[in-house]
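Everything below concerns the one structure shown next.
Note that one protein chain of the assembly has been removed; the remaining protein chains are unaltered in position.
Chain nomenclature is as follows: A, B and C, assigned in order of appearance, with residue numbering initiated at 1 for each chain independently.
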Amino acid sequence: MTFPLFLQLLTNGLVVGALLAIVALGVALIFGVVRVVNFAHGEFVTLGAFATYLVVTQLNISPLLGIPLAFVLGAAVGAGIQAAIVSRAAGRPELDVLMVTYALSIIGLGIFSSAFSGDFRSYSEGPSGIFTLGSVVIGLRSLTVLLVCLIVGVGTILVVQRTRIGLALRALAQSRDSAAACGINVPAAELFAFALAVGLAAAAGALVSLIGTIHPRVGHDLVLDAFVVVVLGGMGSIGGAVLAAIAIGIVNAFTSFALDDSWARILTYCLLYATLLLRPHGLLGRHVGA
Amino acid sequence: MKVERGRDLAKITWGSLAILACTAAMAALPWLGVTSYVRTLVYYGAYFLALGQAWNLMSGLTGYVSFAHGALAGIGAYAVVLALNADLPMVISLLIAAIAAGLASLIIGVTSLRLKGTSFTFATLFLQELVLLLVRKLPFAGGPGGIVLEEIFPLWLPHVLMIAVAGGATLLVLVFRRSRTGLRVLAMRDDEAAASAIGIDATRVKIVLFCASAAIAGLTGAVHGVFASSLFPNEVFSIDLSIIALAVPLIGGAGTALGPVLGAVIYVGLREILQVLAPNLHLTIVGVVLLLVILFMRDGIAPALGRLFRLKDRRGQVPAIAEVRA
Amino acid sequence: MILSLDSIEVRYGQAVAVDRVSLGVGAGKWVLVMGPNGAGKSSLLRAAIGLVKHRGRITFEGRDLSAEPTWIRQRLGIGYVPEGRQLFTEMTVEENLRVGGYGCSAPALRRGLDLAYGMFPRLAERRGQIASTMSGGEQQMLAMARALMIEPKLLLVDEISWGLSPILVAQVFATLVELHAGGIAILQVEQNAFEALKHAQSALVMSAGRLVLEGAADEIARDRRVVESYIGA
């Protein structure tokens, strides 16, 4: 393999990994703070994708503006769902909470399927063209995705690590009871975490619409990969999820080149089961919370 | 305590007889001049019930949610078609299918059952995709084109077999959940730490249960393989079947023996009605029903009805755990 | 009475952990609850701070808290030092303290930090250290300092000597005595109550979820049955 090819594959893997990281970040945030495996996360990605699609095709607004719009819409919808539905199952057995988000996922899938049919949609508006850096070629759309992911990802991590509300989120993730006994308004913090995570998912959906096609299952398909990443990164660990997403993106790019993408996926899943067996707290994660 | 036990035994016996009678009646349908449309509906009811009971035996009783039962059934379907095409007799082929699914479940069981429930759920979720990828890649499994049963069997055969599997699985759940081990498993669902304190090897019990549950799912899939006779990997290993496997007991009443029966009837009925009334909203409505049941009826429709008619809900019958708590 | 618990009942499923227990803590008083393992002492404290569902009435400074969530109870001035410390193990010492003062204004937070570091100079030396890497004694100091961040009027203390050497136990009690002298009321739960009985004003004995004995601490300490069955010194 030549060095330029190596760089090209690395870049390609980074684009895929970065997008996955934003979705996985949200899954890990909800899992860590709210203690819920959000099966409906993919539907929020789909929501962002369709919202951007509609904004671009109906209102002739640039897809770049669709990204913050999708984020705000997602955060609002996420807050509503957490307040009205998911929080009702708080404190119930794991099975119940799982099934609540699962039912939400089915409902979302049903709504998108009947509102938009199974067709594939896409738009050609927005940035187009090629950016070249040395021998590495990257499309402007992919570059946009990469940059937005970088900004959003770093922004989220800063919020979690550096702000007062972030302190509350981390405290909640480590010990729920202690956080409450320290005066943290747990339902409010959970609401914030859920809204932020869903906002991220919808923003990721906007990015997906920019470089892929849009259909009712688009988020559903993506979120399975995000779950893989969250398990690999140590469940609930935000940093672990981001690193694992990028690692998987890059490894897949190389494996797909050497063999094909089916084998790349098989390899990922084998790695996953091996991780569960040998390092139950994730490839990169330590034991997080109780 | 003695009296209780005697009453329990009586209940099991009556329940078993009722299940056997129902099973026999349903199995006799092909010879009773019923239209093949009704027979097909009964068949699908039994198919979903068998899958639902397989799921129930593991997830309903332990609270560890499996998303793999569709895939396990798919493994059974593939195994039976390969075995029958190799000219093995039907009984042996079905047995092979059950064993194949049981073995596959060990991958998940061993990797994730000693961990928390969430790891198990993830491990089952990924099995679907992994098996699908492998089947497409492995030449002996027919590759992306899938496989076909060379001999098309008469419809009554899968019909009778499926009803037998569904009836047998229901009976098994009924008897098991009232057995000593069954009661302890229920206690474990409510509080795993407490259960291990009273001396249950939780991991071992869960692995054995999951294996048995997988074998039933494999058998169910195998019978359906005989019915369908033509398997496409994308369809056999789609997540839809796993959804049905958990929706049926959850709607009817997870962890109970008769809840899934009600769940299967409701599901098949709902599907047929929505087919005509609101084909566009089928998925949405199933989701809404599931959500409402979970949020407002907690343990499903059957126990809720039971409470409504003041029948005693025996779910709470667990060994005293006061000493190990607090 | 700064805190009164009236007919508190806690259930886990079918099991009753606390069976209609009533008690009161006077302002600036030190009340000890003792009893064997599994008597329901910790559940009683968890009910007082609102971490478990309970029946019965809880009033704090005359205000009915029964329906209030934990975080409101804490912000009203109840500090809680949980059994087994329950620190935020992946955070630094300072971050733990900041969470402890989460509801405080910025100046109050600063004051709380100064107070905590003043009282526990060791913590000041280790403010950047990750909590899980500290020794048991240091962790117990941190747990107490965290609860003190809001300058509470009442401190709920659960099995504070758990897992500590006798020297450290003495240190911890010295801190409690100092706090008590500063006017903080204490409701303490302790299985090995020998040391605690020396400081508390009144004591109660729980068994199998029920209150079986209560009285002045020195009387209880002289009761041979209690000494034999519950203190086991």
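For this structure, a couple of remarks:
Everything below uses one rule, namely that a contact is a pair of C-beta atoms (placed from the backbone, for glycine too) under 8 Å apart; a residue touches a chain by one contact, two chains touch by 3 or more.
Here is the rule we go by: contacts and distances are computed from a predicted model.
The chain absent from the displayed complex carries the UniProt protein name "Amino acid ABC transporter substrate-binding protein", chosen from "Amino acid ABC transporter substrate-binding protein", "Monovalent cation/H+ antiporter subunit A", "Pyruvate ferredoxin oxidoreductase beta subunit" or "Stage 0 sporulation protein KD". Note that the undisplayed chain, when the full complex is considered, contacts A, B.
Touching the missing chain, out of A:173, A:253 or A:276, is residue A:253. When you scan A:47, A:67, A:138 or A:168 for touch with the missing chain, the hit is A:138. Seen from subunit A, the chain kept out of the figure touches residues 5, 8-9, 12, 16, 113-114, 117-124, 128, 130, 132, 137-142, 211-213, 215, 217, 221, 252-254, 256-257, 260-262, 265.
As for the chain not pictured, it touches subunit B at residues 35-37, 39-41, 44, 133, 136, 143-146, 148, 150, 152, 154-155, 228-230, 232, 234-235, 240, 271-273, 275-277, 279-280, 282-283.
Methods note: only the chains that are shown with their structure count from here on.
The greatest centre-to-centre gap from subunit C, using C-alpha centroids, is found for B. Our note on geometry: subunit A versus subunit B, Cα centroid distance of 32 Å, whole angstroms.
Shown for subunit B are the residues that touch two or more other chains, namely 190. In subunit C, no residue touches two or more other chains. By the touch criterion stated above, subunit B contacts subunit A in their complex at residues 59, 63-65, 107, 110-112, 114-115, 117-119, 121-123, 125-126, 129-130, 133-134, 136-137, 189-190, 243, 246, 250, 254, 280-288, 290-291, 294-295, 298.
By the touch rule above, subunit A contacts subunit B in their complex via residues 31, 37, 85, 88-89, 92-96, 98-100, 102-111, 113-114, 224, 227-228, 231, 235, 262-263, 265-266, 269-270, 272-273, 276-277, 280. The touching residues of subunit C, when paired with subunit A in their complex, are 49-51, 69-71, 74-75, 80, 82, 86-91, 95, 98-103, 146-147, 149-150.
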